[in-house]
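Here is the structure we will look at, set down as structure tokens.
All protein chains but one are shown at their positions in the complex.
Let's turn to chain A:
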Amino acid sequence: MVGYFTRAVSSFTYRNFFKKESTYFTAIVVTGVGFSIVFNTAFDKYWNNKTAGTKWVDIKDRYVQN
């Protein structure tokens, strides 16, 4: 699927994002922030699932009075 559109995608990306330094920089920052949010959310969900029952947040309901 990607192989069929490689030339079109590459040309589009180059002309609209890589040619001007301002758009290049913006694209880098947006990609970085976006990746960071997605990666951290997904990983934290996995890690919290893996350590379920061992962390303070998992056991605090037995002791904290609300």
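Please note the rule applied: a residue touches a chain if its C-beta (ideal position, glycine included) is under 8 Å from a C-beta of that chain, and two chains touch if they have at least 3 such contacts; residues count from 1.
The working rule: contacts and distances are computed from a predicted model.
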Protein name (UniProt record) of the chain left out of view, among "LSM complex subunit LSm2", "Glycerol-3-phosphate acyltransferase 3", "Protein FMC1 homolog" or "Cytochrome c1":
"Cytochrome c1"
So one chain is hidden, and I want to know which residue out of A:22, A:49 or A:65 touches that hidden chain in the complete assembly.
A:65
Per the touch rule stated above, chain A touches the missing chain via residues 39-40, 43, 47, 51, 54-56, 58-60, 62-65
